[in-house]
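Quick one: the structure is below, questions incoming.
With one protein chain removed, the remaining protein chains of the complex are shown where they sit.
The first chain written gets the first letter, and so on, giving A, B and C; residue counts start at 1 in each chain.
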Amino acid sequence: MSTQVPEEKEQSETEQEVNAETEAEISEGASYGDQRRDQRDAQRRQSVSGAPADIEGESFRLKVFRYDPEVEGKMEPRFDDFAVPKQKGMTVLDALIYARDRYDTTLTFRHSCRQAVCGSDALFINGRQRLGCQTQISDLEEPVRVEPLPHQDVVKDLVVDMEHFYDQMHAVEPFFQPEEDPDGDLEEYRQTRENREKIKMSTRCIWCGACMSSCNIAAGDNQYLGPAAINKAYRFAMDEREGENMKEHRLNVMDQEHGVWRCQTQFSCTNVCPKDIPLTEHIQELKREAVKQNLKFW
Amino acid sequence: MAERYSSFQSGSASWLFQRVTAAFLVVVLAFHFFLLHFMNHASEVTFAGTSARMSEWGYLVTMVLFLWTGTFHGVNGVYAALLNQGLTGTKKTAVKGILVVAGLALAAQGTYLALVMNGMV
Amino acid sequence: MHEHDVLVIGGGGAGLRAAIAAHEEGADVAIVTKLHPVRSHTGAAEGGINAAIREGDDWELHAYDTMKGSDYLGDAPAIETLAQDSPEETVQLEHWGMPFSREDDGRVSQRPFGGLSFPRTTYAGAETGHHLLHVMYEQVVKRGIQVYDEWYVSNLAVTDHDDAEDRECHGVVAYDIKTGAVEGFKARNGVILATGGTGQVYDHTTNAVANTGDGAAMAYRAGVPLEDMEFVQFHPTTLPSTGVLISEGVRGEGGILYNSEGERFMFEYGYANNAGELASRDVVSRAELTEVNAGRGVEDEYVYLDMRHLGEERITDRLENILHLARDFEGVDALEEPMPVKPGQHYEMGGIETDENGETLIDGLYAAGECACVSVHGSNRLGGNALPELIVFGARAGRHAAGADLGEAEITKGKTAEIEEEDGLDTPVEPGAVPSGDDEAVADGSDDVAADGGAAVVDPDETVRRAVERERTRIEELMQKDEGIKHSDLRADLQQSMTENVNVFRNEDGLKQALEDIREVREAYQDVYVNDPSRTFNTDLIHTIETRNLIDLAEAITLGALARDEFRGAHWRQEHQERKDDEWLKHTMLSWNDGTPELWYKPVILEGEDKTYEPKERSY
């Protein structure tokens, strides 16, 4: 674990000048508020160009896992430290973007929506799976330690290989399979409010993979479907529009060695799910349903 | 998915039995502990005492059941734990075999023992 | 080289729908997308899908509302197609299992939305887009459609005929983000661009970081005109640090806007004496910015949206998700303190010129979704009209590309006899590509098409191969430089200038300033370099390429905004505060012309199937 600050410093000097110029021009003729904002931004850039110690005001330490299979010096995993100024409302994702754009453009992580709907940035933050964009710095102890999701292959820095997760999601026939069409043109399937309410939570999954990463069973048994995929199956099994026979089929898919029975009710998945999906509860319900169905045949 | 003819094949049976045996064990294990550590102190156990208890048919049956459920529960638990660690293929079959044999041996020996204590053998 | 019948670029709502439609027509389809499909920004849409599926409603009313909302800048054939197809497409989603909210009788619920004469917005909780995206991805999985995810499409493979109209698109060049391989994808039938919005042109947006308008920029440089780019919708209540949208529901329930002096400015300064906070999006956005510019903004940046007076009970009952949003993304407890809000870029009404079948000027090239402009939204999009656009025009583009006969399109493409040229636009700097000077390849790829003046390449395979070569060289160039300017600084400068000058608030000086700034950024981009030497997941490189696209789009938006000296829909000009129907019932078109942008105009089509829409005052 090296705690060095990345080697960008020489370059950032030249950039600084270029920025200072463009900055000055933009400010001309701008309104009062804009000028103030410019000044503040200019200060911000100044202050971070040097060593982290230069930052005015409060800052915090961000420790980030670094690894690149093909770059000298990064092949051996290490942690890099970045000093990031504290701002109200700042999330871990903001801090990472700050560190990347100001200090080290090679810092790599997935992100897109910044609002907890795309599921790109599930990370291991201070020892827990969380979405970077959904985690306020002010809620964390310092230093803030950011690592890629455990139990998944690291591609580079904070990026992990999601293929296995996708494979498991695809393995549960994750698509609607109704038995019959509703009659009439432009007719919808009827679904009661209660039934929609029942599947509501399970439909909120954003495929972030946090749950899978937190589950020790999934870590041990690669074939275990994992909480997210089981939850996906739950979403369809419980949807009354699919019909009884289909439900039976869905339960059979779950009722296999590496299906629901692997779950040891660890609750880690439920704890970390950023969408608050009661995963353990859903898995348990499927187990009971499966047992009930099997008893019926007896 | 392959057609399934028997309904209990997938792990649901062992899962269910693990719970059922657990529920049964709660009662008997508590009884067992109480009887042999609190009512009669373990240090005062003698063959005569044991034998006397075992001569009661109800007690004998309970203890034998206790033994069998406990063995199933324990061995099945160990097996499940190993499966969770990703045990597959031939290794899995081998472990399963060993566990079944060990479990059966244990239960058989225990049953034989109980009958000895009962005085039947 | 990979080869498929139809290539769909982008896995958002539009792309997925297009892929499914093409697949149903029997085509061999593949989706190439820089994000895994479920990560697309369609997932962020909350409100709903407009569709006339109930008794008492009909598609004509929907079309009428949309035309009125567009401020008479939408094309009637497009709008009518949208309104006619939307019910079927929406019910199709339900048949694919979409968990719509339900009525007591078990049918899907609809709710009222701004600008609609009937409550026809079909919704699934506050997560309509999320469900739409996932349901369609499920169908893609079901059909086994091939998805190349985390492949970044960096350019189109288009023949290099001199005249854009003669060009044909035979595929794309894509960069495998995970391995760094640059590869060609050949499309036997067609390429469908569905790359989504352009929010990253601004520094404050409800759009995702990945919404960099790549498709629009690529099509533009390949010779397809961009249409109505100046019409950018801004949403008045977004959280300052992230741009996360705070729904209109808060103001609907009685939320109040305050400035830093604690004044209820919507009334105090007379921005909207009647409607107050509930005035239309553009009015409120402009009011907020005026306050900030007058020095009455909090931290010179935002204003407050206060809902504390509604009481905890009412808030938790009706606006619970707002509490979570404020908490998670701004660190604010909205029960205890007011929420900071400011206007943010939300939607780009303009885009790649297409007809109702999704076809562009270039043969074999299609576009659908937010990146396209069929012109459904005209100068202003109604809430709940983007999602139906994705499924209606996504499906049509997919079918057409796969060879289905959808009939002759009524909307014309490219320059026809009716167009009008613009020659008098006074720009402070020359827009367009930086001349490459010597023969050296230019890092920004401005020599995209017709570069070497030799015989035109028309063979499909050769076209793709050549495009791949060009991209390899361009990427090599970018990677080889050891020093220069970071793209992130350029992007920040560009975004800042756009936010300052081409925001809800537009005046001539500002727009000209923006053009100068964009020029400067464009020139600086010649010296951009990629710091990360790795071939593995090099986001530094990807973002650098994206920044180039942002520059072209920013310029297109600004040029359109400068040309259009009237106030229509989302476009407001300080010096010209009225709608000028005599002069401006026309689309602003911008052609790249191999590096020299050219502005021209195309008339709006107000004649519908069996009626003509007469421009009326847009008041609600």
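One rule holds for everything that comes next: a residue touches a chain if its C-beta (ideal position, glycine included) is under 8 Å from a C-beta of that chain, and two chains touch if they have at least 3 such contacts.
Heads up, the rule we're going with is that contacts and distances are computed from a predicted model.
Taking the options "Pyruvate ferredoxin oxidoreductase", "ABC-type D-xylose/L-arabinose transporter", "Probable branched-chain amino acid transport ATP-binding protein LivG" or "Succinate dehydrogenase, cytochrome b556 subunit" in turn, only "Succinate dehydrogenase, cytochrome b556 subunit" matches the UniProt protein name of the chain that is not displayed. Contacts of the undisplayed chain with the visible chains, over the whole complex, involve A, B.
One of A:V155, A:I206 or A:L251 touches the chain omitted from the figure, and that residue is A:V155. Considering the complete assembly, subunit A touches the hidden chain via residues 67, 69, 75, 77, 127-128, 150-151, 153-155, 161, 163, 216, 219, 264-268, 270-271, 278, 280-281, 284-285, 287-288. Against the chain not displayed here, subunit B makes contact via residues 19, 22-23, 25-26, 29-30, 33, 37-38, 41-48, 50-51, 67, 70-71, 74-75, 77-78, 81, 102, 106, 109-110, 112-113, 116-117.
Quick note on the criterion: only the chains that are shown with their structure count from here on.
Look at where the CA atoms of subunit B average out and do the same for subunit C: the two points lie 66 Å apart. As a whole-number value, the distance joining the C-alpha centres of subunit A and subunit C reads 25 Å.
The distance from the centre of subunit A to the centre of subunit B, with each centre set as the mean of the Cα atoms, comes to 44 Å.
Touching of two or more other chains is recorded for no residue of subunit B. Taken residue by residue, subunit A touches two or more other chains at no position, since every residue touches fewer. On the subunit C side of its complex with subunit A, the touching residues are 35-36, 38-41, 43-44, 53, 87-88, 91, 94-97, 99-108, 125, 127, 129-131, 134-135, 138-139, 141-142, 178, 208-210, 239-245, 292-295, 297, 300-301, 325, 328-332, 483, 485-489, 492-493, 496-497, 500, 509, 513, 516-517, 520-521, 524, 530-540.
Put simply, subunit A touches subunit C in their complex at residues 8, 11, 14-15, 18-19, 22-23, 25-26, 29-34, 36-37, 41, 68-71, 87-91, 94, 100-101, 104-106, 108-120, 133-134, 136, 138, 155-157, 159, 162, 166, 170, 174-176, 178, 181-182, 186-193, 196, 199-200, 203-204, 206-207, 236, 239, 241-242. Put simply, subunit B touches subunit A in their complex at residues 1, 4, 7-8, 10-16, 83-86, 88.
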